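Excluded from the complex is one protein chain; the other protein chains are retained at their positions.
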Amino acid sequence: MVKITWMIGGPQGSGVDTSATVFGNALARAGYYIYGNREYHSNIEGRHSYFNLTISDKPMHSISDDINILVTFEAETIFQHFREVHDYLFYNKALESTKLSTINSIERETAEEIEAFLESVNVPPTVEGVLGYLRGRGVKLIPVEYDKILMAVAEEMKLSVATISRSRNIIAAAVSLRLLGLDKKYLAEAIRGLFKNDLFVKANLLAADKAYGLAEPAYGLKEIPVSGHRVQLDGNTAVAMGKIAGGVRFQSYYPITPASDESVFIEANQVVDAVDPDTKESRKVGIVVLQTEDELAAINASIGAALTGARASTSTSGPGFSLMVEGLGWAGMNEVPVVVTYYMRGAPSTGLPTRSGQADLLFSMHAGHGEFPKIVIASGDHVEAFKDAIWAFNLAERYQTPVIHLVDKSLANAYSIIDESELDYSSMRADRGKIVIPDGSYKRFQFTDDYISPRAFIGNAVMHYTGDEHNEEGHISENSANRIKMYEKRMKKLELADKEIPEESRLNVFGEGDVAVITWGSPKGAVMDAMEELKQDGISMQLIQLRMFNPFPRNLVTKLLKGKSKIIDVENNYTAQAASLVASSTGIQPTNYILKWNGRPITRTEIRNAVKTIMEKDEKRVILSGGQ
Amino acid sequence: MVKITWMIGGPQGSGVDTSATVFGNALARAGYYIYGNREYHSNIEGRHSYFNLTISDKPMHSISDDINILVTFEAETIFQHFREVHDYLFYNKALESTKLSTINSIERETAEEIEAFLESVNVPPTVEGVLGYLRGRGVKLIPVEYDKILMAVAEEMKLSVATISRSRNIIAAAVSLRLLGLDKKYLAEAIRGLFKNDLFVKANLLAADKAYGLAEPAYGLKEIPVSGHRVQLDGNTAVAMGKIAGGVRFQSYYPITPASDESVFIEANQVVDAVDPDTKESRKVGIVVLQTEDELAAINASIGAALTGARASTSTSGPGFSLMVEGLGWAGMNEVPVVVTYYMRGAPSTGLPTRSGQADLLFSMHAGHGEFPKIVIASGDHVEAFKDAIWAFNLAERYQTPVIHLVDKSLANAYSIIDESELDYSSMRADRGKIVIPDGSYKRFQFTDDYISPRAFIGNAVMHYTGDEHNEEGHISENSANRIKMYEKRMKKLELADKEIPEESRLNVFGEGDVAVITWGSPKGAVMDAMEELKQDGISMQLIQLRMFNPFPRNLVTKLLKGKSKIIDVENNYTAQAASLVASSTGIQPTNYILKWNGRPITRTEIRNAVKTIMEKDEKRVILSGGQ
Amino acid sequence: MAASKIDIKLYKTQEWVDWCPGCGNFGILNAEQMALAELGLDPKRTVIVSGIGCSGKIAHFINVNGVHTLHGRAVAFATGIKLANPELEVIVNAGDGDQLGIGVGHFVSVGRRNVDITVIVHDNGVYGLTKGQAAPTLPRGVKTKALPEPNINDAINPLLLALASGYTFVARTYAYDVKHAKETIKAAITHKGLALVDVLQPCPTYNNINTKEWYDKRIYKLENWDPVVKSESEIEDKITKAYLKAREWGDKIPIGIFYQNEAVPTYEDRVEERVSTYLKNPPAKQEIDKNGRFVTSIENIVKNKRVV
Partner (left out) sequence: MAASKIDIKLYKTQEWVDWCPGCGNFGILNAEQMALAELGLDPKRTVIVSGIGCSGKIAHFINVNGVHTLHGRAVAFATGIKLANPELEVIVNAGDGDQLGIGVGHFVSVGRRNVDITVIVHDNGVYGLTKGQAAPTLPRGVKTKALPEPNINDAINPLLLALASGYTFVARTYAYDVKHAKETIKAAITHKGLALVDVLQPCPTYNNINTKEWYDKRIYKLENWDPVVKSESEIEDKITKAYLKAREWGDKIPIGIFYQNEAVPTYEDRVEERVSTYLKNPPAKQEIDKNGRFVTSIENIVKNKRVV
């Protein structure tokens, strides 16, 4: 199985993302799968960012700490990442004499740490020093004269170097492709597929041509024939596509990282094709995307829209969600199907706005004063993110209650190549729950046997809503007996959901073994990929990926965990939040924990090592710290 | 032991509260203790409200469902409460023919319920019908001609009846006092103590005189000599007094029931006496009380004030707290000692704004995105409310982190007479934690052995704060190693608190027995008072009253609960939230639950009956429904 | 949506109106019910979105759709309702504390959108339902009944704020002049664009300063006043006059329509410009599935993401 890790770094705003996208698309055309992670500061231009990709002939779901090929344009990336690279480093020859101390954009703590390391291995804090160190460790160094190539391209095209400076990224992709042993035509195709502007297409093709020869093939990758289509997805786009397919008609948002890309994508695609599934007749219809003044308005506008019958949702991350909890409570009280997509980022407070985390689970479970039913689901990969976006709407409308869909930033910004058939959207079905157009008088909160009231839309009947406790008509009622019954009605819907939704659909189980691993969200990929590798080390594990936290699949989890010799909980947070839900639901506590809260995603390398440590030394709590 | 239950009802805005206060104060002067609950609609004038008092020769902490004396002025109170009264009903003779169906202010569900009951016992839905029913059940009916007395008073004082219409309440108090067998001089004293306006004092004294003779002594209460002082307290005032004593210097708030009375009290007392404890020198100093535009501003203004060194707090209830969670996270991230007094009312959403509940515990534990230390305490009676308000500041400053102080509405609005010595405020001590005035350069978030950094105030040094992850200087840092360490620093403070704060001080234990009762907040009083009564029924229980939820007294709770034959959890919510914290911390689940979520307080009668049901039938979950 | 005049009784619910005797809200309730009746609005397609406060209860008293929301958030709910189904007539009713205190951010921001809704402020100078604290329209130094000290804050002027925020209809009326209030509300509803109606509303229970007597002496109706902008070139002049007039307060208090400009496109028009089928087939009215099968095709979107 091919598994090559490629990393590119550079300052924010210099096109590192594009570089990784073009390169990944080229590889996809050659038949390879990709999984990549974007890492960047909360900054627009100048701070260090990087992209870490795994290239494989099988679908991948994680990144690795062991970098085969590191592509750099400037000095900071070299300093930040030289300790991770094993095989090849591309670097800009002009920078050899650069000193660490002259790099302003590097954070003080980071610079000090690197300096301390270099001192400990007796290497001067310069690019040259580092290159020497790498050479000593067997890393092959490939100098690239980016500027020279750019100048040549510029000259040929009669343009200024500044205009085409971003073609630098293409140079990096071209050399990398060659190193892997793949034909440059894939890159040409990728360039043509990605850039709209003819001038840039031409410049990039030229740059690619000139750069391709700079390395020798080393990895001997072969073209793999592809049957069917493959798509490139990130988590934001996957959710946006799921929502559109699932019939979202009103999306409100207030800009926030890493959520707003989803809304911007929906807005850019707000005119959609409505196709009659029988007659195939098609017409254009519209989605309203509303950028509000804040998240208070965002959730409440979406709730308003939902009252009229539109499938409505809002997307945000921690700070925004903190402002939404009052609205969420109103929706719970008024049995409104509204979907909140909650992108978890480095918290608390503003935290690490562009980094990842999974520390918002308990908050989302208990968000809002008082008790009301909310359904909480979490996606573990891009395909799940797509399908869960649809599932969320179905759940919301069936149980007439808010649904929170958790997606961590790692997943939102990760980039993967997947088989289009995995999306399988033509088999998805809508469940709009109990909808009525009443003839005569109508009680929005009618008591029924299954606790769910027939739901009419504003516009089709006269009805009343209030955040106060209310009677069946939706008018304020402080009567004790009504209070007891109406409160119970709401809460019982969650019990109904618990009965109706198969527990098997609320979690995924992978593999078999005496050792159980519990996780949720993006760490799923790292664990799955590590499990493959651990099998070779003779360690078999069973992965239990939790997908729905409320209602919690108590019986199945109990059954799965009973009798395991070890239960390892893997989460991107400090307090092992999912584990505490497992414990409070089932009484079973994990035996070991693998935790990470530095804002960077968990890698398969880390899982592999941590599991080994646990198997060997039974360490209770392994703290991961990978990533720059 | 004397235990007499007295209830008075009437429309909001008609002076029912005053009536109860005057009456209670009169009883206090005669040497009796009082515990009373105020129950009212979210309405300014016209809806039914009532006050339920227990009179005793021992300190009381609860109310009862079995009413000895019911005082009414109008028909609605009779309809609402006739099923609860056992001994005496005062009523307005002029209303005998009033029909239930003519009362607009009664809620439909309530009217229907009463009508159904009356039909089931074959009584016509009129006041007359009800009176007949009561007569049949041995209740003594005492007609009072309020209007006639008022007219006589008005005439004597040459005033209009309208001006003195509220003296009606005094009439009720006077007759009640007589019925109890106590001297009218106590009422006269209470009137003089409570009313400032001479005219009203006079009118009330006259009314009292004229009314006193209308009943015959029946309960034979004797004057009890009092040593020391007694004070009349409600929960809002207790907290306000605690804060003032504890050095609050900045209080922000946005009006909300049932929290704002606390802030209004502080504002009315914002000029306070600062007395040097040694020299006894006294001077006037001021507290800033800021009414903000919303709760977002309230918490953030308080945090700002805390940064300058002022002890700062804000008070709110559910809807407001929902808006505060983002600010709370900032305070956690920036290690700011800010106190939030959280009055729990009927939730979710606007809920039952003037009723009670305990459904906000898990929300307050997990409020705010991400992980940060917050200390959560809850008071069980008025003395605790007073002392906890001080404790909260000490904890906040010692651990440099937000503290949430939970007080339920029942406690906030309850009225009690207590021995002044119980407040014991001269023995209270301030703990301001690690405060410094730095000489030279200063790092606000310096790493230290105990994770707590020396804290300087803005004004005394230059320092930086940010909600982003930061380094020791408080500047933004996304460095991984710093992130891990700084995050841990914050979280470890909670572990330090767990070590330092004796577990014994985090809960109260009362009684002994094979059966444990777990509760928190105002139900403590009902359980304690019921325990007395249950002892006579041969049932001995041990009450464990939880006072601090974070950090949770895990070891002690485990020790206390181990080996109990039954563990009964008593809470004013649906999902037994404290029990779930007990379970997730100790692995021990209650065997039985007594739960109530109709917004009314738990009574000792209810506890007594529920415990008996549990002991006899081992019912798993007893749902209480008392109160109108 | 205008139709023929309908019996006002149809606009009354069974709920008991639990305001204090003499409360100005009764006047607003009557005026609004009359306005709805005279405009013949279909109760099913009319929505009252209210805030929290004494005022907020009005949504339960009028027999059209009633959405009694959260304190300060009514405008946000209303925006979602209106944009999801622009065929609905949407009216916001809430207190001065609600809209100009906790909700003032939404009050201002909706001005940038000119959503075609009507915003009615129950302007009583106090926080009624929480027992009489000072609301944002209470002038500094005034000590109403429940205040421990005279009000420490200056008052906000709702009309000025609305003008500065982009409202295209700005009016003031008086709760005890039910006819004027009714006509003003009708004009606001009929106006195409975002309309403010600030209603001076005595609160006999807590505002013992700005009472009926106080207002009766001061209020006068705008006369010889043409607030309507008929062409671009009139805007500057009319809005300037409106600014100046809106500042008048004290011995004389003008009521009436201060400014009206229908030339600014509504938010709905702006959406229609992007999505040409929006008004005919708005979000709320689209079928998103046929017997469970989704109708939205994402084929073109997926194609765009294809790399092979």
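As written, the chain order gives the labels A, B and C, with residue 1 at the start of each chain.
In the analysis below, contacts are C-beta pairs under 8 Å (C-beta built on N, C-alpha and C of every residue); 3 or more make two chains touch, one makes a residue touch a chain.
Only a predicted model underlies this, so the values are computations on that prediction, with no experimental measurement involved.
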Across the complex, visible chains touched by the hidden chain are A, B, C
Checked against the full complex, the residue among B:116, B:199, B:285 or B:509 that touches the missing chain is B:285
Filtering B:130, B:188 or B:241 for touch with the omitted chain leaves B:241
Of the candidates B:114, B:310, B:377 or B:583, the residue in contact with the absent chain is B:310
Across C:20, C:39, C:108 or C:185, the one contacting the chain not displayed is C:108
Touch with the missing chain holds, among B:212, B:253, B:465 or B:549, for B:465
Considering the complete complex, of C:28, C:41, C:81 or C:163, the missing chain is touched by C:163
Missing-chain contacts on chain C, rising order, are 101-106, 108-109, 111-114, 136, 140, 149, 152-157, 160-161, 163-166, 236, 240, 243-244, 247, 264, 267, 270-271, 274
Across the whole complex, the chain not displayed is touched by chain B residues 24-25, 28-29, 31, 190, 193, 226, 229-233, 237, 241, 244-247, 249-250, 252, 269-278, 282-288, 290, 292-294, 296-297, 300-312, 326-327, 330, 417, 420, 423, 425, 428-432, 457-468, 474-476
Touch rule applied to chain A and the missing chain gives residues 13, 41-47, 104-105, 108, 254-257, 260, 264, 267-268, 291, 293-295, 319, 349-350
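What we mean here is this: only the chains that are shown with their structure count from here on.
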Expressed in whole Å, how far the mean CA point of chain A lies from that of chain B is 45
Rounded to the nearest Å, the gap between Cα centres of chain B and chain C is 37
Cα centre of chain A to Cα centre of chain C, whole Å, reads 41
Where chain B touches two or more other chains at once, the residues are 41-42, 108, 319, 349-350
Among chain C residues, those touching two or more other chains are 52, 70, 72
